[in-house]
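All protein chains but one are shown in place.
Here is subunit A:
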Amino acid sequence: MNAEPVMNQDTFPTEPTHRWADDGGVLTEERSPEPDSVEQESVEQESVEQKSVEQESAEQKSAEQESAEPESAELEPAEPQTSMETSSKATSDPVVSGPLLSDAAEQAFLSRWAEIQVGFVEDPPQSVRDADQLIDEIAAALLEAFQARRTDLAADWQDGSPGTEELRLALRRYRAFVGVILPK
């Protein structure tokens, strides 16, 4: 119940994007064809729908950068709701403040992305369809991770009758989780 805002569908997909957008930007400039860069550049284009519209345009790069802006702008309204320095004061509780997906799961998604990106020249329509499908699967995995964490957080205060100190600690964990979702 308290956690409702956290589960807001609009906010959660922006989390990974946001982090990735920074990495990708740097690597694009290098234009070095390393495996990592393929994976991370990828990441720049969070929304497959946008890409499919733009894919024929010669100025894809600028388009991507523009598309990244509105994305982060969307974050702004959500930001003020949370406390100011959430992430800086985040507890180092791995259950709550660790990454949402396991390394293995993340790697699997990223390597599938790399395949999609490399496959574009071979079959552009198929690669866009695959990307759409991948986003769908990533969203499902993230949602599942969210639910698991939320259940874990709720256990702090829903069982028995917690005192104020327990509730304070519980709320701190919630704050750390918000820091994971909205790292800024």
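Assume a contact is a pair of C-beta atoms (placed from the backbone, for glycine too) under 8 Å apart; a residue touches a chain by one contact, two chains touch by 3 or more; residues count from 1.
As a working rule, contacts and distances are computed from a predicted model.
Asker: Just go with whichever of "Tripartite-type tricarboxylate transporter receptor subunit TctC", "Secreted protein", "Urease accessory protein" or "Pyruvate dehydrogenase E1 component subunit beta" UniProt uses as the name of the absent chain.
Answerer: Cross-referencing UniProt, the chain left out corresponds to "Secreted protein".
Asker: Mind listing the subunit A residues that contact the chain we can't see here?
Answerer: 28, 31, 33-35, 37-38, 41-42, 45, 55-58, 60-61, 64, 114, 117-122, 124
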